[in-house]
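One chain of protein is taken out of this complex; the other chains stay put.
For subunit A:
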Amino acid sequence: MMRLPVPPALARILALPLLALLLAVLLPAGAAHAQGQADISAIVAKFANDSYSDTTDALVELSATGSAQAAAVVEALGAGRLMFDPATKAVFIRTPAGVVDAATGAAVANPPANLSVVRANNRVRRAVDAASGALSLLNPDPVRRSEAAAAVFKSRDAAALATVEAAIAKETVGSVKEALEQARAAILVGKAEVPEAVRLLAIQKIIARGDQEAISLLRSLPADAPASLKAAAEAGIAKVEQNLKFWAVAQNVWYGLSLGSVLLLAAIGLAITFGVMGVINMAHGEMVMLGAYTTFVVQDFIRHSAPGLFDWSLAIALPLAFLFTGLVGILIERTVIRFLYGRPLETLLATWGVSLILQQAVRSVFGPTNQEVGAPSWMSGAFQVGQLSITYNRLWIIVFALLVFFALLLVLKRTPLGLYVRAVTQNRRMAAAMGIRTGRIDALTFGLGSGIAGIAGVALSQIDNVSPNLGQGYIIDSFMVVVFGGVGNLWGTLVGAFTLGIANKLLEPFAGAVLGKILLLVFIILFIQKRPRGLFALKGRAVES
């Protein structure tokens, strides 16, 4: 996550002031810097050995030199642009402008043809982070400095201590200063030659962080640490864990809300087709799946013809998914379901057949493998509330589920279509006698339910695989929510979805994912025994028949 995705051009601009700053800081070590050029070329040559341990060693040595060219080499390695010639063992950096010599930064006129990339594995990547952390602590960009401080906190690289201290002295941004001080504390805690009092202070600094990283650091205190230090660390761990317990509950509730919103999205269309109309619609999951594939098609089109619109792809996909799945829904209703009203068993079998046909059709057109649906930039990443990290995609899905829910409520309560739907649901013959074309309303209602399932698919494409099997994963859960909440009642679906979501997530840490789900199903079975009509029972066609 900390791969420093800075464009090379920017890196070069940054490198100069960095060099100046480093020179200022490292004046006491200036003597060493005088032979910097010779040193770094000897170190850089190690990259040509194509051995992970040599590469890691070279990185550690590079970060100790503190030279600007070293920063460029580290950066290039992290980005996979550090090359070497297998024949001559010369090392180069590939830049957009051309190939430059890694040790000197001088342009190479005729680079060898068959350059190989210096390979990186996880150990090397960690070393790159640590090295670039140490090398960019004095970066002019506060975000980079903050990242660098976090990298040093993680690597606890004792060699970076002088630079960290210099950076603290210069730092003006409060949050970065805090991060730097934590990084300094992380280094000091592990150093045996540091006075005990200083190490105790450092422990307090780490405890103040109050997160998992702090516990991790305190637990890895060296075994030969003085007893007072160990006691302070123990006390600190207990304190932080107490604090984290509270956040763990908050986190489970948040996860529950998030799962609840997914359940709500999946079930809300079914609340119309099954809840309001009473059709046991086994093809509901496939409507969700079609919505997700619509998103894929829209994104595919945008990628090829208008990449600039990518962040809008979901907004564009929403109406299209609604229209497309709505039309498919109307088609299914007109050709299959309308002949089967009042025959639940036949409806169940017929819609199940339809679901198989739709799955196989999608499999034939798009292939059986997953399709890639990308996340727009505003849905990626996370932010921190206390010790709770909230990811944007989950947050937006909760917001979106509630929006869809209230929009649907508005349609049913405030529009003529909603009025007709309710009339037909409550008393079909009376509605027909009043001049409502009940057949047309049936088709439109089924289309509405299917369309809503389609836009749920747009949202679910962000968190699940877009494959022909997408719908199968949601059909059981959807029925569960609608039955639990009360057939025919939208509010029941809302309450049911969030209740089941939160209950599931509170059970999961104790019972595990498999047993948690079983317990939940047992609970619903018992609940339905007691209240067969769910949380909120309502009169409707399902009740009459």
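The rule is short, and it goes like this: contacts are C-beta pairs under 8 Å (C-beta built on N, C-alpha and C of every residue); 3 or more make two chains touch, one makes a residue touch a chain; residues count from 1.
Here is the rule we go by: contacts and distances are computed from a predicted model.
Enquirer: Mind telling me which option in "Carbon monoxide dehydrogenase large chain", "histidine kinase", "Urea ABC transporter substrate-binding protein" or "SpoVR family protein" is what UniProt lists for the chain we can't see?
Expert: Looking only at the record, the undisplayed chain corresponds to "Urea ABC transporter substrate-binding protein".
Enquirer: Can you say which of A:T55, A:Q371, A:T425 or A:T493 touches the chain missing from this structure?
Expert: Candidates A:T55, A:Q371, A:T425 or A:T493; residue touching the omitted chain: A:Q371.
Enquirer: Decide which residue listed in A:P112, A:P319 or A:G473 touches the omitted chain of the complex.
Expert: A:G473
Enquirer: Could I get the residues of subunit A that touch the absent chain, sorted low to high?
Expert: The list for subunit A reads 1-2, 52, 119, 121-123, 125-126, 129, 212-213, 215-220, 251-252, 255, 258-259, 262, 359-360, 363-365, 367-372, 374, 382, 389, 391, 393-394, 463-469, 472-473, 505, 508-509, 512-514, 517.
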